[in-house]
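Okay, here's the structure, questions in a sec.
As you look at this complex, bear in mind that one protein chain is not there, while each of the others sits in place.
== chain A ==
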Amino acid sequence: MMSRLVKKSPSLCTDLPLDTTDICNKLNLLRQLLRSCFGPTARLKQVHNNIGGHVVTTSSSSVLLPAISSSQPFINLIKTSILNHVSRFSDFGLFAAIFCLALIEQTKQSGLRGNVAIRVNKHLLALCSSYLQGEDCGCKVKLDFCSSHNLITLARSIISSKPACVLTEPETLHISKLTVQAFLLTVPCSSPGTVSLGKVVTVTVEGYSVLNSAVFPGLLVDMPDGLCLNKVNYLSNPLQMVLFSSSLAGDLSELGDGMIEVHPSVDTESQILDQLLELGKQVVADEVKLFVCQKVVHPVLQQYLRSHGIIVVERVGITVMEPLIQLTGAHPVATLHAKIPPKAYGKVQGLSMRQFGSKTMLHLQPLGESAICTMVLCHRNETMLSELKVVCQKTEHVLRLTLREPSALFGGGCTETHLAAYVRHKNKNEVPETASVLGCSQTEYLLGVEVFCRSLESVARALQHDGGYSLIDLTHAHHWTLPADVMEEHMEDSFGLCGCGLVESSPSKKWTYIDTKYAEFSPAPLVKDCPIQPRVLDSFIAKLSALQVATETANLALDVRYIIQDVS
């Protein structure tokens, strides 16, 4: 071994990183980038490698953030914590990122001491959390599972917030209904005891109209060479099936690295093939009718099995394995060197072929009730289809979260403005006490409250992208928008409904622009049992978590004193 020739260069240490312009500029750039992706009228981003690689057009944080890599640890810190939130709750990644970055930026601009800001933020976060979780929360609705209406509204709010899907109104509605239907299919009806939810498997078909998308109970797996299976349709008795998770390609891929020494006369390949055929014989003897493998099946084994009337499905992929196990009750076989135990076999009720555009798929119907379903998503081109897939999976996850907490928050920025108004009002009378508890001056505390509330409101404002105005009404503190070209005198006529669609404009209402100072007031709760349903709903759990993640990440960033970078 040669020793290193390059001397290790000394580490780079940055003191008070948030005070350097370079880092501030980069954080600001990131905020602008993500802010422009927020909401239904967002601007899209093209992600590509500039050397002719695939182009992804997106506005989803779950696609965009992984593509962003930076030499700046601050950016990576924020990115990682947002992505972590997204992986757990799917929704509100952009919300969390924008709020977090706004909080950092506004705190810096306000000149507030870092440790004071951190304490104030913590206090206000606790205040917000307890308000949102409390019974008297004025920006929350209970979800009623007796009707699918609110669920569809929730789904629709998420789907319509991603313009890169390029959906028309009827298409959006169709997809929203499908995701709700798929979600409902994953909830088992009649299993006593602990309920475990099923799974939605998403299959995409390019070049087909969105309205052709559909949901099927059971599982659809790709059959690239559908021609071998013409006689499958009539099978409807319970069929024995086997599921392999190991590769049956006939190679020695499981051996791992290292040198292997073999005698020249030994033919490893034919030995493995013999083993495979041995396996095939057992399968035939055990009257298996469906043979599924996660990976590749050797053509010779396939030929052998087919010649015995067995349907072979190979390369189903890891994502389908779990649903397959749930659907069939099979235990995946991970080796080809032992006999298949009888209890490893699974059962399916019936099989049929389904054709979707260019795709031929085998439809596996479960024996008895199963909470597995397949969602076939169609769209005209690849870019829009991949975004649609991301959005639908996210929606399904959010719908699932409603089972944990059957509530939803007002969407369209109304929760943010409402929360800001609540925080301002709540703190009016308690400034001296809270300031002394937090160990800061009253001015500092009030400044901190203002920073927090403005950051919240800036997220609501981020929904505007065409130079329009964001306003707040002075009764319910909901969020209202005005297009850029509306004349001052016609303002009142231009308000239709607030962001979430619950409050209607009326001559008695007063509005003020967000970002102007207004006399604090207690946001009036809406009349209970009012017949109007909100048009835009946000996931309760996801938003609450996003709020927490954003505040805590911002606090951590504000707390950083040094950055030490190994530059060698």
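Note that contacts are C-beta pairs under 8 Å (C-beta built on N, C-alpha and C of every residue); 3 or more make two chains touch, one makes a residue touch a chain; residues count from 1.
Heads up, the rule we're going with is that contacts and distances are computed from a predicted model.
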| item | value |
| --- | --- |
| Listed names "Signal peptidase subunit 3", "Cell cycle checkpoint protein", "Trafficking protein particle complex subunit" or "Bardet-Biedl syndrome 12", with the criterion being the UniProt name of the chain not displayed | "Bardet-Biedl syndrome 12" |
| Touching the absent chain when the full complex is considered, from A:E369, A:D466, A:E504 or A:D559 | A:D466 |
| Absent-chain contact - pick from A:C24, A:I68 or A:V284 | A:I68 |
| Option touching the unshown chain, where A:G134, A:P188, A:P238 or A:P483 are the choices | A:P483 |
| Residues from chain A at the interface with the omitted partner, ascending | 26, 29-30, 33, 36, 41-55, 57, 64, 67-72, 75, 163-164, 166, 168, 206-207, 227, 247, 249-253, 255, 257-264, 268, 295-296, 298-300, 303, 307, 315, 380-384, 465-468, 483-487, 490, 493-494 |
